[in-house]
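The complex appears here without one of its protein chains, the remainder shown in place.
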Amino acid sequence: MGLGITIWNEFRHEKENDAVKAIYPDGIHEVIRQGLDDLSDSGEFSLSCATLDQPEHGLTPAVLQQTDVMLWWGHMAHDEVQDEIVEQVHTRVLEGMGLIVLHSAHYSKIFRKLMGTACNLKWRAVGERERIWVTRPGHAIARGIDTCIELDSTEMYGEPFGIPEPEEQVFISWFEGGEVFRSGCCWRRGQGKIFYFRPGHETYPIYHNPAIRQVLLNAVRWAKPDGHNPEPRYCENVRKPKEDIRNS
Amino acid sequence: MGLGITIWNEFRHEKENDAVKAIYPDGIHEVIRQGLDDLSDSGEFSLSCATLDQPEHGLTPAVLQQTDVMLWWGHMAHDEVQDEIVEQVHTRVLEGMGLIVLHSAHYSKIFRKLMGTACNLKWRAVGERERIWVTRPGHAIARGIDTCIELDSTEMYGEPFGIPEPEEQVFISWFEGGEVFRSGCCWRRGQGKIFYFRPGHETYPIYHNPAIRQVLLNAVRWAKPDGHNPEPRYCENVRKPKEDIRNS
Amino acid sequence: MGLGITIWNEFRHEKENDAVKAIYPDGIHEVIRQGLDDLSDSGEFSLSCATLDQPEHGLTPAVLQQTDVMLWWGHMAHDEVQDEIVEQVHTRVLEGMGLIVLHSAHYSKIFRKLMGTACNLKWRAVGERERIWVTRPGHAIARGIDTCIELDSTEMYGEPFGIPEPEEQVFISWFEGGEVFRSGCCWRRGQGKIFYFRPGHETYPIYHNPAIRQVLLNAVRWAKPDGHNPEPRYCENVRKPKEDIRNS
Partner (left out) sequence: MGLGITIWNEFRHEKENDAVKAIYPDGIHEVIRQGLDDLSDSGEFSLSCATLDQPEHGLTPAVLQQTDVMLWWGHMAHDEVQDEIVEQVHTRVLEGMGLIVLHSAHYSKIFRKLMGTACNLKWRAVGERERIWVTRPGHAIARGIDTCIELDSTEMYGEPFGIPEPEEQVFISWFEGGEVFRSGCCWRRGQGKIFYFRPGHETYPIYHNPAIRQVLLNAVRWAKPDGHNPEPRYCENVRKPKEDIRNS
């Protein structure tokens, strides 16, 4: 049984907007799934998808338990994600599940809950050139990526990005219009690893790009649990000290 | 007008428990206020207190606006703090207000919201010795503190502490019973600085201790806003690029 | 007596190159000194300069002892700085002296010694536009700085920059030619604070720019010692334990 990978997608733009449908006829999740399937070793991953409009958003306790790494794409309906489900995804991250947060999911409930900050940014959607520079050569997530990834036409995201200081800065983007953005950022929360990756607006075929697909493969491999230590997530009263206490 | 300091205290144990009342007859907040008043320069601070059972927990918009640094002590009634107030305190931290989180407030709604993690720990209340070692000599919060602070009788907190990696580790505690704990930790969230400081259980006269009072003074001075940059906390659409964009 | 500030400059280009001499007739250090003198409060700083060709590079033990914050500019003669002097500056940083490392000093002996990495980067000197974006609003070093600083004509520095992960990322630059760079980075080493600030090539009048002068003032104020804890920098044998040890 391969590593359990769940690709979660809001899956609304693709149904409502013909331009998006033309790029992602079966949904953004399906193109990401296909990319991971094509590039991974045989049997390495057990890939599945879940979407907002499924019962429990497709994230039942059984699905969550089987998920080692989750990818999350959302944009227009962040508020429709039920708080109880966000709570359960959050718990799984603290238990060790990796989470890859994609593009506009910087504003998802789960990412904001994990970061504790506003997670805001500046944006512009006019189709401009982006260069995603590798700032951390040798990092697992940059494996096989050249000096920079160039996207000919994309939405711009600009600084300041309202996040805690990244623990590892893997990519920084340059935009034709004059802005910069921290496009690839790593954090650890509890036993789980989190990677935010900027590219991926629904109106551009970003997830068809070979270099972007490679980064997603790398990110999933990086984010997988490293081995779980069975620690409680509540406050344990350890009544019996290991050492004698004189005044007790 | 001095720096606006608000000491927030749950103020329940002191009313309900005689042993606590004996140590903090007017409340923990009053002893902390007195300590800051005694040690600060004249006119340096404008000190006030707020407690859970006041309307809006004493944290009206006017109070929040005048607060540059807030100290937070809570223990038995974290859940009674209204979410709307927590939301407003959170916003103020992102705007630049410093927050000093004390002892059992590791489990407060505001700290957990800012950290994004479980914030759990291990504990034991048998009255054992603690040594709080300075791990970051030269840090503003360790100013005037010797190699370690010794507390003869205190509650134990033990690792693992469910927090994001501290950005600055100022103190680590040794406990007689055999545990260690990251007792002094710094983070930045948005434009605000956060300091967690472990000592301070209600049944021990910790906040009467001169070294602990010195650390609180240092922490307040460290946490004050460094100067506000007027950035929105929403996502701004910057339609007009600074540079010409060829294909638009 | 104000805070002791020493501006160290290699001071070679200004003597050998007429174009540089035209911009910095009395040396880069003199323009930086003037800027700090103009913007600081009266009596806040005690400013002095030191240059490579002075005896001991102008960094005698007496000068080093009186220096609370040092600014360092070098480019063509890094190798001529004596290792013994570098050793003494390094010791002062570990004792708490702040160090502001300017532009091409990314390759100075002292910066490389403090970072432990290659400190290499990519560069191009064709006079292109740079935008230095504030990525950490509210940071002391960004005080009074707008969303970004624009320099019309400058040398380019590009990623990857061979540094340890910055502890605080204050600025990131955009370049007209297509690159990005982490232009404002903070670290702490020992009891000292270090700030690297990218702008400042000798053939451009960067240090005459009001926003750049403001950043240098902010950086000096940020980098000043926060209060010294008298810790040895050797390994101390603490023979007498604080607690009884059973088997000894």
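Note that the chains take the letters A, B and C in the order they are written out, and that residue 1 is the start of every chain.
Basically, a residue touches a chain if its C-beta (ideal position, glycine included) is under 8 Å from a C-beta of that chain, and two chains touch if they have at least 3 such contacts.
Just so it is clear, the structure is predicted and the values come from calculations on it, not from any experiment.
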Of C:G2, C:P25 or C:G116, the residue touching the omitted chain is C:G116
The one of B:P137, B:P225 or B:P241 in touch with the missing chain is B:P137
Of the candidates B:L3, B:I172 or B:I194, the residue in contact with the absent chain is B:I172
Residues on chain B facing the left-out chain by the touch rule are 131, 133-137, 158-161, 165-169, 172-175, 178-180, 182
Across the whole complex, the chain not displayed is touched by chain C residues 94, 107, 113-118, 120-124, 126-129, 153, 156, 158, 160, 162, 164-165, 167, 176-179, 187-190, 231-239, 241-243, 245-248
Note that chain A touches the absent chain at residues 96, 131, 134, 136-140, 142-145, 147, 167-168, 176, 188, 190-192, 222, 225-229, 231, 242-243
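The rule is short, and it goes like this: only the chains that are shown with their structure count from here on.
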Turning chain B onto chain C by a C-alpha fit takes a rotation, in degrees to the nearest 5, of 180
Expressed in whole Å, how far the mean CA point of chain B lies from that of chain C is 32
Between the Cα centroids of chain A and chain C the separation in whole angstrom comes to 36
So chain C residues touching two or more other chains come to 131, 134, 136-137, 167-168
